[in-house]
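A quick write-up on the structure given underneath.
Left out: one protein chain. Kept in place: all the others.
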Amino acid sequence: MTNALVENYFRVDKLPHIWCPGCGHGILMRSIAKAIENLGLDKDKVCIVSGIGCSSRAPGYMDFNTLHTTHGRALAFATGVKMARPELEVIVITGDGDASAIGGNHLIHAARRNINITTIVFNNNIYGMTGGQYSPATPTGDLGTTAPYGNIDRPFDIPKLAAAAGATYVGRATAYHANLLTKLVENGIQNKGFSLIEGLSVCPTYYGRKNKKGTVVDIMKWQKETAVDTKVAAKLSPEQLEGKFLIGELKNEAEPEYTEEYQKIIDRFVKER
Amino acid sequence: MTNALVENYFRVDKLPHIWCPGCGHGILMRSIAKAIENLGLDKDKVCIVSGIGCSSRAPGYMDFNTLHTTHGRALAFATGVKMARPELEVIVITGDGDASAIGGNHLIHAARRNINITTIVFNNNIYGMTGGQYSPATPTGDLGTTAPYGNIDRPFDIPKLAAAAGATYVGRATAYHANLLTKLVENGIQNKGFSLIEGLSVCPTYYGRKNKKGTVVDIMKWQKETAVDTKVAAKLSPEQLEGKFLIGELKNEAEPEYTEEYQKIIDRFVKER
Amino acid sequence: MKKNNIKLMQGNEACVEGALAAGMRFYGGYPITPSTEIAEGSAQKLPKVGGKFIQMEDEIAGMAATIGAALTGVKAMTATSGPGFSLKQENIGYAAIAEIPCVIVNVQRHGPSTGLPTSPSQGDVMQAKWGTHGDHPVIAISPSSVKEAFDLTVRCFNLAEKYRTPVILLLDEIVGHMREGIAIPDPSELEIIDRKKPSKDDKNYLAYKVEEGEIVPAMAGFGDGHRYHVTGLVHDESGFPTNSNEIADVLCTRIMKKVEDHVDDIVAYEEFHMEDAEVVVLSYGGTARSAKSAVKKAREKGLKVGMFRPITIWPFPEKQVKEFAKNVKGIIVAELNYGQLVLEVERVVKGSADIFHIGKVDGEIITPNEILSKIEEVI
Amino acid sequence: MKKNNIKLMQGNEACVEGALAAGMRFYGGYPITPSTEIAEGSAQKLPKVGGKFIQMEDEIAGMAATIGAALTGVKAMTATSGPGFSLKQENIGYAAIAEIPCVIVNVQRHGPSTGLPTSPSQGDVMQAKWGTHGDHPVIAISPSSVKEAFDLTVRCFNLAEKYRTPVILLLDEIVGHMREGIAIPDPSELEIIDRKKPSKDDKNYLAYKVEEGEIVPAMAGFGDGHRYHVTGLVHDESGFPTNSNEIADVLCTRIMKKVEDHVDDIVAYEEFHMEDAEVVVLSYGGTARSAKSAVKKAREKGLKVGMFRPITIWPFPEKQVKEFAKNVKGIIVAELNYGQLVLEVERVVKGSADIFHIGKVDGEIITPNEILSKIEEVI
Amino acid sequence: MANQNEKKLIVKKSWCKGCGICVEFCPKNVLALNHEKVEIIDIEKCIKCGLCELRCPDFAIYLGGMEDEEK
Amino acid sequence: MANQNEKKLIVKKSWCKGCGICVEFCPKNVLALNHEKVEIIDIEKCIKCGLCELRCPDFAIYLGGMEDEEK
Amino acid sequence: MSKQMELRLTGSGGQGLILGGIILAEAAIMDGKNAIQSQSYGPEARGGASKAEVIISNEEIDFPKVQTADLLLSLTQVACDKYVDLIGQEGLLLVDSSVTVPENTNAGEVIQIPILETASEVIGKPMVANIIAIGAINALLNIVSKESLEAAVLNRVPKGTEELNKSALAEGYKLGVRR
Partner (left out) sequence: MSKQMELRLTGSGGQGLILGGIILAEAAIMDGKNAIQSQSYGPEARGGASKAEVIISNEEIDFPKVQTADLLLSLTQVACDKYVDLIGQEGLLLVDSSVTVPENTNAGEVIQIPILETASEVIGKPMVANIIAIGAINALLNIVSKESLEAAVLNRVPKGTEELNKSALAEGYKLGVRR
């Protein structure tokens, strides 16, 4: 017995999931299912693809065509799925490591092509699955098991990177701002082109503990207090924005979509026949 | 017998190089040597690294510590060289395919780390070495042997991508604007951090021929006419800039450099001893 | 004038034609000499039949996209050469455990690393079997002519579909770039195997359950209405990951056995003058052409020499080689590498015949005369 | 109280200690279970000795950075497990042809693909030899204890430096994650080999010329004042690319022979109760511990059983195995995979002894009793 | 969709991992943790805002339609 | 550095691949192609601007110091 | 202790049982014995039920995994249910008081002691349960010397928690006295 959303969009027999108590990934996963529910998508026509990582375990629990691939390669597999069957709504769920470390190249190329895939990055600022090594999203100075003296890398701004690479819809939400995430995912799915939504997650087990950020509740409070919606931010001074980060819609532009452009080539020959 | 620049900075016995008549790569390679000469760098302390491609053959002709690696991986090898021996001036010469197709991930990560490497991308808008397939820098609509019906991919703006990923010095020149390239490379080398300079090259053999862009001379004339220096561009209207592209310095910011930050960790322990 | 329907075609072109004839409707790859013509041909021809070509950002992505496409129900292929084949290995292993049918063409060139990139080689024969980590099934097939490049590409697709496994076409630069006459068979003459799909209304579909009498599980296409999970982790019959050792054993053994138990169906080989041969030249791919020529010359000299040509390299025609080895004095393995398949021959023959090796790593191909000299030395 | 200088340590930790003792001053890698502790230990300890650790964006980059660093003259290492080992293959081939000394640790886990990522395996034994394209030399070493994880890591570095080649430490999850007592030897007790460098003022230095009496070319560090070219293409003695078939032959043969011709120096193995053994258990790495236990139990029962443990997997102790095979009834190969090194044993033994295999692909390790049963069955 | 008022706050204890998120962010202090499991301590105060459901990573607390009970 | 005026325009024919870049971009029409090799047709007009050298992909034309000739 | 001792410590992920195993093994080594410690992991490096194994012997230890445990410690019900069958006929099943002992166990002996409660109530720190447990184990089985065990504990616990852990160890010894 569970509620309608879970009943309809999850593989209930596989629950509860393997994630740690308080892991933000569960919240984000629910927000995505909610977006799919709101849009009323046909489950048979939704394909969810992931790589490897705690985050990438999500699709296994979701009742769609689900594909758990190799580390970093979700978008490359997803590109094959989408090209071969453009009528499928292809959604990629990936981690900060999966998407931006080993998978960084596939990310920028999918963005460049503007292929109609919606990617949600569960960014917990760490490699959770392998036990807390720093990731390309770990803030400078923070600790990881492979950054015992403080991380000297500078983190990516993943949405900004995706936008520069060519993504046409880009946004950010957090585990705390779960409803916003749902809204952004809805928009991303509706965007005809490549959409990337960063969902700031929480890894209490490794990132939180290692960096003395307190419990999951403490981190979610921090998210609540530090995030500023772009719409609000527009009215604030640089000083007021100091130390804050932006959530909401960060880019929304129309550009030709990849599979549609390919279809035009095919159509040329159909006409010729 | 040849002139001083060539005599001093090239492996004269390996010349003439294998590039086709009119290949822009030779012009760009000379500009880099010129920059090194202008800066008066110690040849023993310069290391030039490349991947695979026509462009990546450059280091073989240059009289430094030169490393011709695997396709796309120049920056990853270069990162090892630079980390292990930060006193070396590490320069990467790479192609549009090498740097932004297979090597895209290493590019954005080197940029993110702001490691003191100067990368020059010989962008001829095509895979030259393998005979003219479209690259991530081939303009939409152009032809390549694998884009027989016109390329539907959108090209990267490589300098913009590098900047978004974290490069601290970014610029663009062309084979026609060879002196500008020298200046930008000088600046890039002097920048303490990751620098990327795009050098628009010319592949008359494949890109030019396939796309009916005429001879190398025609393409260089096009470069001359279409490029606008950033400084000039600042004074022009969007209409005036329509169809033009920018050359010159595109980004120049100071940020902590990677190997220096690592040295600080080492120094901590030296002090502790 | 055109007196027949024979066309002059490169091995690489014939591979594309074969793939299209077999039903390929997706190609995902990254160009590399000497396989590029396969990408180029696919780019040109696929949209004409409603298929899709995509040039990915690298070979890893090319392999991934190929698997992704195959999962939607289409027949998919990728092609590459040595360096790219190395990069594809991780995802080839994925296709093996997730049982996704697809075809990987490796047009072998000289190595290791960039080596002599335009020179021929047969240096990836062992890599085809062992390139990815962990135990996995392998089918690899090596054509010796342009005609075979066509026929065996069709066969690769058929075997991939039948056994739900990635199949490797081990071309070499010799055959890949050689132009030869080929009569493309009429589509009606070709046997084309398609993967078995579950029935539309099978509500109890378990994606990894082998039904009674079947070799592999029926495979639904993503989007066909059977929602299921695919993973590279060890998984149960539903496709969901498990840590159960029992299930791991069943799965990992089953994927090996489906090939092992059907070697007779899979293995193909050519015998030439084997009837009374005292010495056998074992050779494959482009090099087998030199071997055949050498055997002809030797026969002209009255020497009792035959040729055995494995067409499937993996599984290796173990039974056949073991059998003829009993009756011959020596086996000369001629292959364009430092000594790879010869190791398998040594293993199989168990000392019942002397084994000699002709190899080369200088970028040139082995000539008939080099083989002939060896024959004369050995006989 | 602390009565001795023995420390409790994981195999992975001992590997880091061994590397540091051997002189490792660079580590470039990407984390993956079950090798992560090697990255973590290196991250922690390298800066303390002035060395560098960098977590790269993926395994390909980790391997590349390791080679790049090695070229500047430092000793460099990377560590990974199956999926990462597959990804590193292309650049391992590069290190082989460019003759860059470095150490690659592969802590084997269950596969193929993601498999059972926390379960032990010895499924990458063949991949260690054949994983990259083209013919290339291979040295791979497999420790059976924490102490050996230390000692053999030192040995890997020594062999890498001596033979200018990438060397693979084939750990497995059993030994990598097991904690055991180990007495770390005093640095003065260790034999440490450093690469031969050209003299500072050698103006005619040819980076790939083997001097009279040497095994490999002297290797200048980038920045030391000898400017030269390094490439993965076939190259001449200066390091510059060439298409000459003669030079290709010399180079490609030389890099194979430098290992082949020194097997006796490289090969290491352990013999246990081999004197009068009628049946031999051949086993390596973590599984050899089960084998030893089984042999002890069998001996207690009065059975004439011995154990042969290859420590270097590649080159395989061919001579030794061939030799003892003549005097035994059967050889039981126990390894944690579907059947890999057993193929090499079959090849080498040429039918002079019966060969049996105990393998496993279910994620569990092989127990002494399983081996004992087999012994009793065979003897 | 069922009217909000017809909905009932339901806890699926077996799925609750006791993270405390719902407890913290419930605007009305309806919930508490007890032995690492969530508990409804003051259902009267519940305004059925659904914030607990929104943020529970384990789908262990939610506003169920009445029909749920029948199952 | 040698004074610009002391420099001499030198062509290294064996390296010239006849691309014509120097010919086209010479501001003074000093150069021409002949049988796919560059040729100096009017040295008098040369202002020693060095643009030919700058853009020759093959280092086949340059302003050499007088010392070059001695070699 | 004469023969080879095989111990299996089970519970949930955060209870520090691997550290407990390490401490026992390290103490044995200090005593001049041989010891091997190992563990099993869940998916990749994370969580769920945790199992640490220790083998201690005067002889060389070949096979590194516990075959039939001489002792099974279970701090949670899940762990107890999962591993109880792997205990030897003469083995000791030591469970926390919160755990219901399964019926029909073939353990030689079953002992139930309030480890978790002692940690949270007596010491006031739930995280020292592992130290209490190893104290109790050593009291019951006398595997290693008291001095070595204390030294090993102090060697492995975070700086500043030495006294706390000493008390925990002492409480463990108390709980392990056969009543």
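Every chain is named by a letter (A, B, C, D, E, F and G) in the order it is written, and numbering of its residues begins at 1.
Everything that follows uses one rule, which is that contacts are C-beta pairs under 8 Å (C-beta built on N, C-alpha and C of every residue); 3 or more make two chains touch, one makes a residue touch a chain.
Fair warning: this is a prediction, and the values are worked out from it, not measured in the lab.
In the complete complex, the hidden chain is touched by one of C:Gly73, C:Pro112 or C:Gly286, namely C:Gly286.
The chain that is not drawn here is touched, among residues C:Ile54, C:Ala95 or C:Met178, by C:Met178. Residue B:Gly128 is the one among B:Gly22, B:Pro59, B:Pro86 or B:Gly128 that touches the chain not shown. In the full complex, subunit C touches the omitted chain through residues 1-4, 6-8, 33-34, 36, 117-118, 174, 177-181, 286, 289-290, 292-293, 296, 365, 367-368.
Quick note on the criterion: only the chains that are shown with their structure count from here on.
Leaving out subunit A only, the groups of chains that stay linked by touch are B, C, D, F, G | E. Counting C-beta pairs in contact across B-C and across B-F gives the higher total for B-F.
Work out the mean CA point of subunit A and of subunit B, and you get 32 Å between them.
The set of subunit C residues that touch two or more partner chains comprises 47, 57-58, 60, 83, 90, 94, 113-114, 231-233, 241, 243. Within subunit B, residues 70, 101-102, 104-105, 109, 136, 149, 153, 262, 265, 268 each touch two or more of the remaining chains.
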